[in-house]
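Can you read through this structure? Questions will come right after.
Only one protein chain is missing from this complex, and each of the others stays in its spot.
Here is chain A:
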Amino acid sequence: MLEIKNLHASVEGEAILKGINLEIKPGEVHAIMGPNGSGKSTLASVIAGNEDFEVTDGDIIFERANISELAPEERAHRGIFLSFQYPVEIPGVSVTNFIKTSINQVRKAQGLKDMPANEMLKKIREKAAMLEMDRKFLSRSLNEGFSGGEKKRNEIFQMAMLEPKLAILDETDSGLDIDALKVVANGVNKLKSKDNAVLLITHYQRLLDYIVPDVVHVLMDGRIVKTGDKQLAKELEERGYDWIKEEQAAKV
């Protein structure tokens, strides 16, 4: 589904990603862990098409097409979704109007007609209920005055509405208490199928207790330095990252 080959990216001339190789198959859940500043969020942004980052080398292949040069909206149209670490507040646009616009723009790009209003409403209600969202949120301005947890829940609500093929969750667990974390994780698990994939970006093993990854990668200084199964996440939780640094140093 997603294949990243030798990806290099920089921001304002500073290299952040220094040769990432990653392959995600349909039905898989991958987790990327790593210390602060290792490039985790940059990788998420680059896959989603954030133009603040410059891809200097390598390719991003999504469903056999090279998407490295595509605009963020075109990537969304193909089924890539990024749950933001810091969702942006947009006063004056309600959650409902935003998601309606989003869904219908994606449908338009796919050559489909607007979703009928009653179908849209039913889906909004269903997904909001699944995420235990207060109905009031739907008519509030997008993310404006939302708590950290509410913002994250709203991101997963959008994901549930858009039903992406590849969902990238950038630090979705940060700012969530344990109850909210369970609700959000439950939402993500319900959306999982053999045809879609999830890329989790996280600091902590905690989220991985609820959304169990098939593959865990460790990202350090812009490179994936270690790949393993869910046991690797547990090990990182217990031992931190220093032992991997030492391993790396030994290799050199």
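Keep this in mind: contacts are C-beta pairs under 8 Å (C-beta built on N, C-alpha and C of every residue); 3 or more make two chains touch, one makes a residue touch a chain; residues count from 1.
In this section, contacts and distances are computed from a predicted model.
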{"item": "Protein name (UniProt record) of the chain left out of view, among \"RNA polymerase sigma-E factor\", \"Maltose/maltodextrin transport system permease protein MalG\", \"Fe-S cluster assembly protein SufD\" or \"Aconitase subunit 1\"", "value": "\"Fe-S cluster assembly protein SufD\""}
{"item": "Omitted-chain contact residue, chosen from A:Lys40, A:Lys100, A:Lys152 or A:His217", "value": "A:Lys100"}
{"item": "Given A:Asp114, A:Asp134, A:Asp195 or A:Asp229, the one touching the chain that is not displayed", "value": "A:Asp114"}
{"item": "From A:Pro91, A:Gly111 or A:Gly145, residue that would touch the chain that is not displayed", "value": "A:Pro91"}
{"item": "Chain A residues touching the omitted chain (full complex)", "value": "48-52, 71-73, 75-77, 81-82, 84, 87-93, 97-98, 100-106, 109, 114, 141, 158, 162"}
